[in-house]
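This report concerns only the one structure given below.
All protein chains but one are shown in place.
We just call them A, B and C in the order they show up, numbering each chain from 1.
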Amino acid sequence: MDKIDLYEHRVSYYETDQMGIVHHSNYIRWFEDARVDFLEKAGFSYKKMEETGVMIVVLGASCQYKVPARYEDRVVVIPKISEFNGLKLKVTYRVLNKADGTLLATGETSHCFTDLNLKPVRTKKDYPEIYKIFYDYIDVDLDKL
Amino acid sequence: MDKIDLYEHRVSYYETDQMGIVHHSNYIRWFEDARVDFLEKAGFSYKKMEETGVMIVVLGASCQYKVPARYEDRVVVIPKISEFNGLKLKVTYRVLNKADGTLLATGETSHCFTDLNLKPVRTKKDYPEIYKIFYDYIDVDLDKL
Amino acid sequence: MDKIDLYEHRVSYYETDQMGIVHHSNYIRWFEDARVDFLEKAGFSYKKMEETGVMIVVLGASCQYKVPARYEDRVVVIPKISEFNGLKLKVTYRVLNKADGTLLATGETSHCFTDLNLKPVRTKKDYPEIYKIFYDYIDVDLDKL
Partner (left out) sequence: MDKIDLYEHRVSYYETDQMGIVHHSNYIRWFEDARVDFLEKAGFSYKKMEETGVMIVVLGASCQYKVPARYEDRVVVIPKISEFNGLKLKVTYRVLNKADGTLLATGETSHCFTDLNLKPVRTKKDYPEIYKIFYDYIDVDLDKL
């Protein structure tokens, strides 16, 4: 299991709102960015996955906001495979301020694997290479590798 | 308690992604749109609230995706005050396809009331007019009025 | 040539940025919303167009910002077919504050018609029904009908 460089993001101006903080919807987008960044670094990018005929559909998403991120903040988003059985997937996230390590938010997304027509697929049997990536990283804290 | 016209939205092209469906982050935005639409129709717009010195900060948000919304779909987003004590607020949401009533998604957001410096405020004591709006609509199904 | 109800939009909170005004990128999105709203009202929705096998690709977009739109403003976006020859299309836009008619922004987008593989198509010959819509509204001020 290889070390994965953590996903970093600098807050864009257009991600702020008139409260002067990052609009809460963007964290859901950062989760996705961190998720696919992990996949790419683990050796099977999401783009390649779709080209292989597999999509990872979002069934649910949630975020708890602790401390607002602000313009130009560097944030680190750390995904963790919390559940995976080849068909369904849960990922939890921590969003940290890179400068001081403050926990800004936590979250979770749940997914199923489908073909390009949104029919569920079992990765263990049909896409073992994809299965392996998620299986290998179950419960792994990427920041502790 | 007045009847509130339900919030409707037509899916924009820029809300779709390359899966050909609405990107999941947009539902979190629709929840906000429906929430503030409700406030305005209930007689105290969120803009006026901020001008009064009160902000409704988002503490948490979640969405469960049932059936994907697609480009040009008309969706109806129905918020419901599920918890409110003057200081904290929970709102649940149903997103329906307007054409056939299909339930596309459900969700929840949790909030606290703050002043413009993000300090909590107790609306019951300090902003009774704001308190009343939420109190009046606790557990009210807007589509059953 | 039928009267077309003008496209209206209420500014969403997530469209604002920390300047307290609408982020400038959103006007480009409103142009698109107004453009496809026009198509739908003219009788051939963009969704139907894509289903027919025709896409309207964006070649260029520009916006001049006069007065900032703000949260909860109602804006009216008025598109006008300024050039059209069946293959290429130019549309200009005016964004008005609905409340007082103030001109907030003007803009232009240029397009070509393509098939689903992004190959140019000549609508006059191959899609006369689509051709007619644009042809009929060349230089028409929708707010003067």
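The definition used in the following text is that a residue touches a chain if its C-beta (ideal position, glycine included) is under 8 Å from a C-beta of that chain, and two chains touch if they have at least 3 such contacts.
Remember, it's a predicted structure, so these values are computed and weren't measured experimentally.
J.: Considering the whole complex, which of B:Y46, B:Y71 or B:F84 touches the chain not shown?
T.: Touching the chain that is not displayed is residue B:Y71.
J.: Tell me where the left-out chain touches subunit A, residue by residue.
T.: 12-14, 29, 32-33, 36, 40, 45-47, 71-72
J.: In the full complex, which bits of subunit B touch the chain not displayed? Write them out.
T.: Looking at subunit B, the ones touching the missing chain are residues 13-14, 16-21, 23, 25, 71.
J.: Kindly note down the residues of subunit C that lie in touch with the hidden chain.
T.: Subunit C touches the missing chain through residues 19, 24-26, 28-29, 32, 55, 57-65, 68, 118.
Note that only the chains that are shown with their structure count from here on.
J.: Centroid of subunit A to centroid of subunit B, CA atoms only: how many Å?
T.: Comparing mean C-alpha positions, subunit B is 26 Å from subunit A.
J.: How far is the middle of subunit B from the middle of subunit C, if each middle is the mean of its Cα atoms, in Å?
T.: One centre to the other, that is 28 Å.
J.: Return the distance between the CA-based centres of subunit A and subunit C, expressed in whole Å.
T.: 35
J.: Using the touch rule from the top of the page, what residues of subunit A touch 2 or more other chains?
T.: If we look for residues of subunit A contacting two or more partner chains, we find 19, 25.
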